[in-house]
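A quick write-up on the structure given underneath.
One protein chain is absent from this view; the other protein chains keep their places.
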Amino acid sequence: MRETLRVRLFFVFGGIFFLLFCSAARNLPPWGSYRGPYGDVIARVSVYERHATDVVNAINYDYRAMDTLGEEFILFTAVLGVLMLLRREQVKVNEGEKIDDRIRLSLTARASAMPALLVTVVFGFYIGLHGQLTPGGGFQAGVILASAPFLLYVCENTESFRRVTSHRALEVIEAAGAGGYAVIGLAALALGVPFLTNFLPLGTTGDVFSSGTIALISACVGFEVTAAFLLAGYAYLQEIIAGETPEE
Amino acid sequence: MTANQAFSLTPLPVVVPMAGAAVMAGLRKWLSRATVDSLGILFSAITLAVSICLLSGAVHAPMVYWFGNWHPRGSVILGIGFVVDPVSAGLTVLASSLTLLSLVFSWRLVESGSNHFQPLMLIFLAAMCGFSLTVDIFNLFVFFELMSTAAFALCGLKTAEPAPLQGSFNFAVTNTIAAFLILTGIALLYAVTGALNMAQIGLSLGGRHDSLVLFAFTLLTCGFFIKAAIVPFHLWLPDAHAVAPTSVCVLFSGLMVELGLVAVARLRFLVFAQTFLSHEPQLRAVLFGLGTLTIVIGGLMCYGEHHLKRMLAYSTICHSGIMLLAIGAGGAIGFSALMIYLVAHAFIKGGLFLGSGILLHRLRGIGEKTLFGKGRSLRWTGLLWFLGAAGLAAAPPFLTMTGEANLFHQASDVGSSWISWACLLGGSLTCAAVLRVGMHTFFGWGTEPITDEAASIGELPETDAGDRRIFWYQYLPTAICMAVPLALVLRPGWLRVASEACARFASQAYMLPLVYKGMASSGPAPVLSVATADAMWHGTVALVLAVLLACSSVFRSRIRRPLRLGAFLERRLTPLRAMQSGHPGDYVLWLTIGVATIGLANVLLFS
Amino acid sequence: MPHVLHLLPYLVAAWLFFCGLYGLVSSRHLVHSVICLAILQSSTYILLLGIGYRVGGVAPIFADIAPGTVTVDPVVQALMLTDVVVEAVVVALLLAMVVKAHEKSGTVSPDELRTLRG
Partner (left out) sequence: MIWVGAGLLILVAVTGFGVVRTRDVTGQVIAISFYGVLMSLVFFFFQAPDVALSQITVGAVALPLMIMLAISRMKYRTVRMRKRERDA
């Protein structure tokens, strides 16, 4: 189909779709007047029953933990897919083909990368450890932690970046994070309660070690997400890195 | 095993393959191909065993399982629930047996990346099981996404050629849009009901049918129709099948596509059960219209294709249309028609794909012209191939016929017996296409096959060229696939249980107390056994017509010009072929046209 | 609040969905298509957020507010949170396909990738 025809046809039918959407929206409750009941009931009970003050994480890692298990495996599958698609069919890099056309950074930029990296790692752990209490949790922490090694690459320390991100243990960590989630669920099953039921003491509300399995699951997610983003990033970069650094 | 023990196994069909996949993927660099293959077979066998336990428990007493032990509080459902009834447990059995068969088939044979293939297959299995069991609409979406993600990756397994990447790109784009359509629909329903459990949504929607509910219905059904490859949402399917490895196609065509329809049925019977009470004829008209269109386009294109996998993919589209007719016919019998047909079709189509996998492995080609006359020595494959063809036509000894018998019964009850003609057309077109390929390949009859541009996609074989032997473990899954739909007809005792279970699944009045209280009220009366004489007659006629049509193609040089209907169909489907342009923009446009048209029709017809 | 404000987030969501589809239909570069898909997805964020919002409600975090305070809906936020994960990784997977397609056929224009025709 020619592009002009395609776009014109789209304006007709896409317009109909838009209008249908708008006419449906007219029957929605007016903006700003959420009616419940699901969210309100959970907001009421979760602090007492789960000792978790961040209700969103209580939902994610407990009330609707099965969703999050599925989402973790979506992440896991997608990264497996990326690794599979970008796998190297054969080693093609040879000496004559070194291409290194990177823009050189100033000394200041390179020097400030190391402190930035440290701050990122500390901040990542901070976010991760407080998931059940304040905004944060394994997922956000994972993305923050995963961004730290990329600073190495940015500040031209390619060799250290390669050593971190191409480590064989990374895939094991990723799988252990995803599998660990399932194992926490199965542990509940082994104790005779339904899958993913909390089986740890709940602790004092507001304490870092409170709310039982929520923190544990959040940690698993954190490991998985960190490893997943590093693996995906390296999968894209491996060819370029191989061209920049001498192959042993 | 008591029922209670069986139900503590409920999460396992999802968790076992997931955990297995994590182990295999984590250690894949250290494990040999054979080990990973055996682990894959082992985990899917465990899943099969667990699913069978669940099924036997569910037949005695259906139950609901609350994750995290969060039981409903009054009318509000807090957590995520799995409903284990014979229908959903049966689907997990089907999913795990198909996965097991295709993993056995690909044992050390099909290209597996660097051991990426087997964990992806297990995740795919986990997603299908979760999708069948869950009664929470957002959880359904999550498993839909998981299933799609695994499918995208599996589809692009053969990275050595450009075609698989385009096929999986088109697949990924359309199915991701499907996911967003579904999510938007879920959000709209959540806004007005404040619930995510399908039973609670259905309860709280009642008979409401304003523009909001209708639009949400449109979005959800269209999203699942994209998965189910209903015209005009079908375009991704032939591309994806043409490029995916054979053992993946078995799962795509055998169950993934059909699960889209099961989800639509679930929505219709549980969420929107009372929405259309006063508009049943209009709803039937919409679904029958879509179904018939799908049958005609799928059937014609099936006959017009010469790439074996693409041809079988179009046949899946056509049969998906037949199953949509069963949803349209509605009622307990209509739904049991869907389920029986689904089981039969899954095995037959799986067997045919495995057969084409054997051909690709042995004869190093997948185009009809390449295969012409080369399969004379493959007698067993040929026998299974022709059995599969007869099964597609719903010819007498096959289970497909029982499914169609139920469909015709329900259709004549609602006064639309004309749809049996649509089934006849679809069955004979797809059967004829498979017969034509069989006659050309296994007998080498007639003149050289006609071919088309797309017939050489993915001709690069998926297996190692050095070893072209075929082992018993390639024949066995194929033979089992063909034997199951025959064996299930010979032991019809299960049909009564199945139709009772289907009647319950299709009844909101039965499902609501099951979800809320965890106990089953006395279900609706089991359906009487349906007379199959009519369907037998139909199936036989379809088979005869198919043979005639195939012969008019194969022996085209020996018959007079006006009789060459088959050859005419093979050459003259240019407008339909143009629709299948391989351009993602075109596919998104067709998708938009479909959603807008169906949405407009819904609003005009029902409000 | 005036009437149009009652509908605003829903209209924005509809508009973003339309924009995403438009971008996909008119795309001439596969990476552009992938980005349009991300825009399409952000439509669902806005819709969910709009649905769960409550005027005067605070964030559902009871670390420093009294239990029983009126909050916005935590459930839609949990759904969005998981949704954000999906976005990132599905985009990564699609981009890997694009990269590989570029390697094998040397083009990223959907008009030139026509091996699947007919």
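To keep things simple, chains are lettered A, B and C as they appear, and every chain counts its residues starting from 1.
Throughout what follows, a residue touches a chain if its C-beta (ideal position, glycine included) is under 8 Å from a C-beta of that chain, and two chains touch if they have at least 3 such contacts.
Quick caveat: nothing in here was measured; it's all calculated off a predicted structure.
Shown chains touched by the hidden one, complex as a whole: A, C.
Interface with the hidden chain, as seen from chain A, comprises residues 32, 54, 56-57, 96-97, 99, 101, 127, 135-137, 139-140, 143-144, 146-147, 150, 229, 232-233, 236-237, 239-240, 243. With the whole complex as reference, residues 1, 5, 8-9, 12, 15-16, 19-20, 22-23, 28-29, 31-32, 34-36, 38-39, 42, 45-46, 49, 53, 55, 57-61, 71-72, 77, 80-81, 84-85, 87-88, 91-92, 95-96, 98-99, 102-103, 106, 108 of chain C touch the missing chain.
Operating definition for what follows: only the chains that are shown with their structure count from here on.
Each chain gets a centre from the mean of its Cα atoms; for chain A and chain C, those two points are 16 Å apart.
Contacts with at least two other chains are made by residues 138, 142, 145, 149, 152-153, 156, 159-160, 165, 188, 190-191, 196, 581, 583, 585, 589, 592 of chain B.
Contacts with at least two other chains are made by residues 3, 6, 10, 14, 17, 21, 25-26, 28, 36, 38-39, 42, 64, 67, 71, 74, 78, 81, 85 of chain A. Only residues 3, 6-7, 10, 14, 17-18, 21-22, 25-26, 28, 30-34, 36, 38-40, 42-44, 47-48, 53-56, 59-60, 64, 67-68, 71, 74-75, 78-79, 81-82, 85-86, 133-135, 139, 206, 225, 228, 232, 235-236 of chain A touch chain C when the two sit together in their complex. Residues 1, 5-11, 13-15, 17-18, 21-22, 25-26, 50-55, 57, 59-63, 67-68, 71-79, 81-82, 85-86, 89-90, 92-93, 95-97, 99-100, 111 of chain C touch chain A in their complex. If you check the complex, the residues on chain B that touch chain C are 138, 142, 145, 149, 152-153, 156, 159-163, 165-170, 172-173, 176-177, 180, 183-184, 187-188, 190-191, 196, 239, 242-243, 452-454, 457, 577, 580-585, 588-589, 592.
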